[in-house]
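What you see is the complex with one protein chain gone and the rest in place.
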Amino acid sequence: MNVRTKHIPQHMLYVNGVTVSFDGFKALNNLSFVVAPGELRAIIGPNGAGKTTMMDVITGKVKPNQGDVFFRDTIDLTQHDEADIANLGIGRKFQKPTVIESLSIFENLELALVGNRGVFKSLFHTLSATQLARINEIIALVGLSERRNELAGALSHGQKQWLEIGMLLIQDPDLLLVDEPAAGMTDHETAMTAKLLREIAGERSVVVVEHDMEFIKALDCPVTVLHEGRVLAEGTLDQVQNNEQVIEVYLGR
Amino acid sequence: MIRYFLNIVFMLAFALSGVQFAQADDDAFGQLVEQLGGSNLRNKVQVIEQIAALEDERALPVLEALMNNALYQRKSDNQFVFAADEDKQLRLTSVVSGEDLGLASSRDVRKVITNNSLRSQTRTLVAVTRLHSKKNEVKLAAVSELLKSPDASFLAPLDAAIAEEKNPSVLKALQVARGAILLGNESEVERLKAVKAMDGYNSKQVLTLLQAQLDVESSELVRKEINDVLGGLKRAETGYKFVEDLFFGLSLGSVLLLAAVGLAITFGVMGVINMAHGEMIMLGAYTTYVVQLLMPNHIEASLIVAVPAAFLVAGLMGVIIERGVIRFLYGRPLETLLATFGISLILQQLVRSVFSPLNRSVITPQWMSGSWEINGFLSLTYNRMYIVLFALAVLFGLMLLLKKSYFGLQMRAVTQNRAMASSMGIRTGWVDAMTFGLGSGIAGIAGVALSQLTNVGPNLGQSYIIDSFMVVVFGGVGNLWGTFVAAMGLGVANKFIEPLSGAVLAKILILVFIIMFIQRRPRGLFALKGRFVEG
Partner (left out) sequence: MPANSRLAWLLNDVAGKRLLAVVLAITVLVPILNLAVPADSFFHVPTYWVSLLGKYLCFALLALAVDLIWGYCGILSLGHGAFFALGGYAMGMYLMRQIGDRGVYGNPLLPDFMVFLNWQELPWYWYGFDNFAFAMLMVLLVPGILAFVFGWLTFRSRVTGVYLSIITQAMTYALMLAFFQNDMGFGGNNGLTDFKDILGFNLHADNTKVALYVLSGVALMIGYLLCRFVVSSKLGRVLVSIRDAESRTRFVGYRVEHYKLFVFVLSAMLAGVAGALYVPQVGIINPGEFSPINSIEIIIWVAVGGRGLLYGAVIGAILVNYGKTYFTGAFPEVWLFMLGGLFVVSTLFLPQGVVGVVQQWKQKRAERKAFKQVTPSASPQAKPDSSTAAVETAS
């Protein structure tokens, strides 16, 4: 599906020694980790571990005080803003599902569809047949075909999550950052989501932040544990769950 | 000239014996005053000299009145009176007994006849009498008079006064006055001494005198000395001008602070955009007006009554607005802006309908008028001083309330986590209403202060609303210290830009500056940082 012809990079995402402090409070403290091309990675950690701030740094919302963030080996993300980064091929799903509630599902996807984001281009924009087909394909993928012309605001919480994942996919990103996709979903929906994310990975790199251990188990992928703004442990879910330090952090001392 | 001199010698001789004279006959003053009537001006000259020699406390006011051509006789009983304007009538005071004789029409009195020569002699006598007064202020006032028109005839009485003066600052002033007279002396040495005597005396009159002398001075030595002294005085003047500007700026800042601090509560703490905030200030000002109407005989105390009254009126209005309109609009700031703007229009029209569209005059009590003369270059007006103090008191009172009281605790709890506060049993609706009432009430108090500085009219509030928002946003929303620094900073900046660019342009420049500033730092001077702020 990836129409862009790019060489395959060594690291899709390379985060090294990133520190972010807000008025003395270090939200991220010398954080380092890498994501390989096609990798699916889960990130867990207690509240305030710095998961959202990490996403903010990667997507350009927050500039780090120190450290490097590179995308596809060569692109320094700290030098770009949100829109740039999105167009470079990094998609982000928020913790709280944010779709454009007063546009239809179709229009939401049309908006996210990869293409020129210029002001005048959008003023005279018309959909080509292939673009239309692509939108229909994604609508089917996220299971909203029957409601395509309804307003996104009318969707249930879980459906909004799916629409947002659809918007992410249609951007055709190389790296997806997904913040708590299973929140507010039924068990069945959760399982479906895990399956979808596993399918997506391979073609693209996916980083999932989640609290739900069942969901992480279903993802069946390497896990990184964040604590107080840095990496506490890395490994499979089993390894991590048996790590002394992780147990201490999660259960308290 | 000789005649003047003789007069003074005569008068001085008289002064020495005056004490016994006054004791011998208690009513000598009264008898002498009686002789001021009629049209025999030559006789009057002698009479005033005798009055001046009496060392009677009542002498100075009579001479001053005569000098200003404001001494009257009541037609009905030929009694001599002072007359002061009051409500298009004259309030008469007996010259001799000091008794209040009530109001009278201008037709009931007749002016005591004087002429130019009599008045100029009176002026001399007044100056000399003042120099011998027991009060330091009176002596200093006499020096100030002398500096306006230094005349050799005053030399002798000045010397006499200098000889017996004990107070160093008065002595300095007397010597400056003596110097001013001797500046025209033929002797170079005397002129040099005169200039030296003036060194370091901060007075605009001295500055003018020396400047004038510099144009006609022939001696190089004296010129140099004058330049030295002038240089020192000008440096002092610049320094004091700076202090005065700073004070003016701070008082302007205090006005801004008063206007903005209520907004810092409603906008800064609650996040409510209250466009009717200016009208709360206006209500406070009108409350002051009404309070003065209700207690016309106690104007001095009216402001003290008006402060709580204005707080209650504006605060109550605030509670009504919050319960009636704003509470339905929480989380919709733009709608709140529009609705409260509508309320501001209604309140303006209400005031127009009730009180008329014209400005109402609020009386300034005696204790707020006048100024504190620190020296010839620096005087601070009392009303501005009180406003600075008042603004600070309001700010610190508010801080104390927020930080220390139980209500403040509830308020902070509700603004930080409404759901949690509510589940802990805090009546959030009540806290909202009270907080909004508090912010509005403080705006009302600001109105009392503003009524002393500007016209009280229906548009009073409008002129402050934009400034207030600027102050709050500039200082950083939700931060009272920020509001304080922003208000004072803007006040002082405004005052210092004003002479360079004119008042209106200064205001425009400040506005443009703030607009640019907000664009660079949208969250103000003292913004909180972090991911929770934007949420």
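For reference, chains read A and B in written order, and residue numbers begin at 1 within each chain.
Operating definition for what follows: contacts are C-beta pairs under 8 Å (C-beta built on N, C-alpha and C of every residue); 3 or more make two chains touch, one makes a residue touch a chain.
Predicted, not measured: the structure shown is a model, and the values here were computed from it.
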Absent-chain contact - pick from B:A163, B:V216 or B:L334: B:L334
Of A:I75, A:L103, A:L141 or A:L237, the one touching the omitted chain in the full complex: A:L103
Residue of B:M282, B:A443 or B:V473 in touch with the missing chain, whole complex considered: B:V473
Missing-partner contacts on chain B, residue numbers: 273, 325, 328-329, 331-339, 341-346, 348-350, 352-353, 466, 469-470, 473, 504-505, 507-508, 511-512, 514-516, 518-520, 522, 534-535
Contacts of chain A with the absent chain, listed as residue ranges: 59, 61, 81-83, 86-87, 91-92, 94, 96, 98-104, 106-107, 110-112, 117-119, 122-127, 149, 151, 153, 167, 171
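What we mean here is this: only the chains that are shown with their structure count from here on.
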CA centroid of chain A to CA centroid of chain B, Å: 66
